[in-house]
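The structure under discussion appears below in the form of structure tokens.
Just one protein chain is left out here, and the rest sit where they should.
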Amino acid sequence: MPTAAALSAVPALSLSAAQTLIEATAILAFAASGLLEAARRRLDIIGVCTVVALAAFGGGTLRDILLDRRPLFWVAHAEWLWILLGLSLLAMLFLRGRHFEPTERAIQWPDALGLGLFTAGGTQLALDAGTPAIVAVVMGMITAVFGGVLRDIVCNEIPSAFRDHRPYAVCAFVGGWCVVAGERLGVADWLVLAGAAAITFALRALALLLDLRLPTWRGD
Amino acid sequence: MPTAAALSAVPALSLSAAQTLIEATAILAFAASGLLEAARRRLDIIGVCTVVALAAFGGGTLRDILLDRRPLFWVAHAEWLWILLGLSLLAMLFLRGRHFEPTERAIQWPDALGLGLFTAGGTQLALDAGTPAIVAVVMGMITAVFGGVLRDIVCNEIPSAFRDHRPYAVCAFVGGWCVVAGERLGVADWLVLAGAAAITFALRALALLLDLRLPTWRGD
Partner (left out) sequence: MPTAAALSAVPALSLSAAQTLIEATAILAFAASGLLEAARRRLDIIGVCTVVALAAFGGGTLRDILLDRRPLFWVAHAEWLWILLGLSLLAMLFLRGRHFEPTERAIQWPDALGLGLFTAGGTQLALDAGTPAIVAVVMGMITAVFGGVLRDIVCNEIPSAFRDHRPYAVCAFVGGWCVVAGERLGVADWLVLAGAAAITFALRALALLLDLRLPTWRGD
């Protein structure tokens, strides 16, 4: 049974290589978003490491604190702390201002993958913990979106997820309800996870390709 | 036995309609303060919902995390998430810039009610959890004030509760000690709650009517 180990406290020994690869891609995409933000702000190595870790694991950590689940993912998978530390050091050595924009464009797609995986996994975890459907969907959104929110708060910005009027958390909202619907219909767990992640990814991809905007406040 | 269900994880089935109404008024006032802040910042729908939910439930959630109580109020009363979502959508459709100031003035009084209820309920919960008196008072203040603090942090402002030199948390401080005194004197729980909430409300009302200010830093 494939589970999103990135979202689970249990070492998922049964993960196939493909799954591990997808998961690692998602985590690295989230970490890279933190890296770019930290680089723009010219933070020092401590700041870079912290913002990178917040972007990658902040959402799942907040969800686990709200649901009172332990151990946290990065406590159970401490090797990831080493990977993020190494990534941060390499970035400070080799990342230059001229790399920011291409990097940003390049991570849009793995980031959308992360959005899908983290949403589906987080919603499923919350349902398993017995929360009502709407709470589970919110937990899925927190898992996927609040890493970026915490990244922006530490960098002293209004979180971009709250003000850029582009569909991001909204895709997670829809994806979360797909998980709820799947579980209610008795679909197998792995299929729910894969399907909801794919739908979320597809919605986000559509929003990126068509440059969609959310409706905004009307004038005056 | 009237309990502040807004502050409790236990469904309070015995709540009278009057209590439910007071409680809902307080939650909606707190939510409205988040709504106005989010509207001023022109956040998108995700930002509006988040800031509204933080303003309404952030203080109680932080208190429950500090005291290790679960489930959180909004997990046990998930219907409130729907209500706040609907409120946010309606606001984005109908709220205009010219409504901000009258709305702000109109919510001062239900907000003062919320300050009283959340303070008294939060302090009582912490005392029941066995904390020392000063900690219980601090927990009452956190319940009542930190929703607004989190709202302001997310909106990238120094929390107004920390810098506007108007008595707000100070009223909660006094109200919290009334709860402690009442419990020490053996007064019935519901009377302690109602009395302390009333005193906190009265102090806040006085501060609003007389436009009182806290002493500030002296020159130089």
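Labels A and B are assigned to the chains in the order they are written; within every chain, residues are numbered from 1.
Note that in this section contacts are C-beta pairs under 8 Å (C-beta built on N, C-alpha and C of every residue); 3 or more make two chains touch, one makes a residue touch a chain.
Everything numeric here is computed off the predicted structure, so don't read it as measured data.
Screening A:L21, A:V75, A:L90 or A:A188 for touch with the missing chain picks out A:V75. When the missing chain is restored to the complex, the residue among A:T50, A:T119, A:T143 or A:T200 that touches it is A:T50. Here the missing chain is touched by one residue of B:A53, B:V138, B:V179 or B:A197, and it is B:V138.
Residue-level contact of chain A with the missing chain is found at 39, 41-47, 50-51, 61, 65, 68, 70-72, 74-75, 78, 81-82, 92-93, 95-98, 153-156.
For chain B, the residues in touch with the chain missing from this view are 65-68, 131-135, 138, 145, 149, 153, 156-159, 161-165, 168-170, 214-218, 220.
Following the convention adopted for this analysis, only the chains that are shown with their structure count from here on.
Here the spacing of chain A and chain B, counted between their Cα centres, is 31 Å.
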